[in-house]
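Note that this complex is displayed minus one protein chain, with the remaining chains in position.
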Amino acid sequence: MLAQDFRRLAMNQAAIAAMKEPSDDDAEGSTDTEPSPVNARPASMDLDPLSRLLRKNKAWSAARAQEDPDYFNKLLNQQAPEYLWIGCSDSRVPANAILGLAPGEVFVQRNVGNQATHTDLNCMSCLEYAVKELKVRVRNIIVCGHYGCGAVKGALKLPSKTTNLVNCWISDIRQCRNEHRSELMALPTLEAQIDRLCELNVLRQTFHVATTSTAGAASYRSRMDAFNAYMNTMANDT
Amino acid sequence: MLAQDFRRLAMNQAAIAAMKEPSDDDAEGSTDTEPSPVNARPASMDLDPLSRLLRKNKAWSAARAQEDPDYFNKLLNQQAPEYLWIGCSDSRVPANAILGLAPGEVFVQRNVGNQATHTDLNCMSCLEYAVKELKVRVRNIIVCGHYGCGAVKGALKLPSKTTNLVNCWISDIRQCRNEHRSELMALPTLEAQIDRLCELNVLRQTFHVATTSTAGAASYRSRMDAFNAYMNTMANDT
Amino acid sequence: MLAQDFRRLAMNQAAIAAMKEPSDDDAEGSTDTEPSPVNARPASMDLDPLSRLLRKNKAWSAARAQEDPDYFNKLLNQQAPEYLWIGCSDSRVPANAILGLAPGEVFVQRNVGNQATHTDLNCMSCLEYAVKELKVRVRNIIVCGHYGCGAVKGALKLPSKTTNLVNCWISDIRQCRNEHRSELMALPTLEAQIDRLCELNVLRQTFHVATTSTAGAASYRSRMDAFNAYMNTMANDT
Partner (left out) sequence: MLAQDFRRLAMNQAAIAAMKEPSDDDAEGSTDTEPSPVNARPASMDLDPLSRLLRKNKAWSAARAQEDPDYFNKLLNQQAPEYLWIGCSDSRVPANAILGLAPGEVFVQRNVGNQATHTDLNCMSCLEYAVKELKVRVRNIIVCGHYGCGAVKGALKLPSKTTNLVNCWISDIRQCRNEHRSELMALPTLEAQIDRLCELNVLRQTFHVATTSTAGAASYRSRMDAFNAYMNTMANDT
């Protein structure tokens, strides 16, 4: 059913692509045509690049179902995670794996550079959903940074060395760098600067979370005597 | 070192909180004071709520290091994931677990409702980083939806039943609902509407990814003869 | 034609509003129904509240056309403003009026608190359009602040005293306050703090503009020997 739907959407897209374009574009039209999912997609709908993944997914599903035939029904009917994890998109810091948590135990927002700025509706709505809908306790919110972070490296480079949207996205890390430039400039190597800025960044993002009205209001309500937004800086930080 | 830093930031925050407030706030000041991390934080820095997690993290780290003493060095020095996964924050859909992938293999963006709208710098910068910096092939981008999605449920409710920021965030799912309302209204139950809208949403988000200039440009460059942004709708969709 | 279109959209919206809602909402449905433009809109399409404005608009149009019968044709066929103005939404700082500029002379972005943060696609796309499409020279970009700014006042209040989205939006002014808290706290009155923070804010936003890759790249290209992003702090700052 999904394959059919996608094909139907692709048809619509082809119709769109066929819309009359400004005549001054005609000349280069042949070399710069829009990607048309319809033309581009072979009739066989070849799944090859992802077939390894899908097989792995099926193996994983089968293993769960064998352990507990009711596994997916139970999972489907409830989501009651105890934790919210805000971490980096980096492939080396998957929340569940490094925390040893099972599916169902942690609500997750991952983005480039583990940012939690107040103007990012993606992260802020995730925080709001966790606290207000799922009733995750504020002290169970984790902002997780890691050393060697590419976003942090980017923030130490010239903007012209970084791609456009990423450049915009990491501006809060650049602010962090600017505020701590004396400390950073005193460090002997670029590597040391990067690692220190990784630490400063996770502290800054934790501070952002702690000063949201969402997390703040929750902590008033529950009359907690401690506001705990901890961070776990690195998988191997043992 | 981090604990010290956090305490220093907390001091700054306390200084901020102590700033003179408008006099008309004085009356209620005593019942509605800002959370002051300094006051709130006991001297012992009690890690209790997360100590279980940190122990699990250490156990995981130790196990990796025992298997391969060089594990973390290798991980630290390279990030070369083959896949980009855009999925839901929902605790039940952790990318690595359900795909059977190890740390280092998949770059991840997770948000409420697996959205990939063009105006969301969080997701778009993640896509740009994956494609331009990490050279993830466009055909290896996965948008993953799942049934029973809370964001999709929210989009079928009145806005007044949903919290503020989440309400803003799920507007693209509401657009999706509006475009397909005839089909949705013909379904017999709310559950059936939710599940169908989960499917329509993942198709829509995949379409968004496929029409970004980032993914489009990449596909031109690599002269791929197929544009493949697949989706995997559910862990148990075997 | 527009009135008809709006009615048609309203019909669609009514259809949406009539969609089956979750049964647990039924009880309160009668008191908390969604605004239905169709029901709400009287058949006469009463324009009263805005009729004064529309009359003024027609008077203005008529005056322009009398001065120069070709006025609107000329205006319609070209947009070549010399300036980009980033200023506050505040009703007291209309760009054209206070600069004495005619329609067609200045491209404008106005938001709460004259913000120009790198993650705000609204302002950043406006900057990009001005510089790359309209070829506004970088030295002709103006960030305009003003004293007595409500957004700045909000940033000096507790988050709990400010409404939700505004609270998120003004976070960069809060950062500005935090960085300059010693200076601000030394000031004798709240009014003095507000006015000083208005100044610091416009300097900060100008700095943001000056460090965008859009404005930076443009200044490289044109081999300008001066990078000038000035600000004009107040209408009456003569």
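The letters A, B and C name the chains in turn, as written, and every chain counts its residues from 1.
The rule we apply is simple: a residue touches a chain if its C-beta (ideal position, glycine included) is under 8 Å from a C-beta of that chain, and two chains touch if they have at least 3 such contacts.
Model, not experiment: these values are computed from the prediction.
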What residue numbers in chain C mark contact with the hidden partner chain? 1-2, 5-6, 9, 13, 32, 34-35, 37, 40-42, 46-47, 49-50, 53-54, 56-62, 65, 72, 75-77, 79, 81, 83, 89-112, 115, 120-126, 128-130, 132-133, 137, 139-140, 142, 147-148, 150-151, 163-166, 168-170, 199-200, 202-204, 206-207, 210-211, 214, 216, 219-220, 224-228, 230-233, 235-236, 238
In chain B, positions touching the absent partner: 117-121, 124, 159-160, 164, 167-169, 171-172, 174-175, 179, 208, 211-213, 216-217
Touching the absent chain: which residues on chain A qualify? 12, 15-16, 19-23, 25, 32, 34, 119, 121, 156-161, 164-165, 168, 177-178, 181, 184-185, 190, 193
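Basically, only the chains that are shown with their structure count from here on.
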If we define chain centres by averaging CA atoms, which chain lands farthest from chain B? Would you check? C
Rounded to the nearest Å, the gap between Cα centres of chain A and chain B is 4
In whole angstrom, what separates the CA-based centres of chain A and chain C? 29
List, in ascending order, every residue of chain B touching at least 2 other chains. 32, 34, 121, 164-165, 168
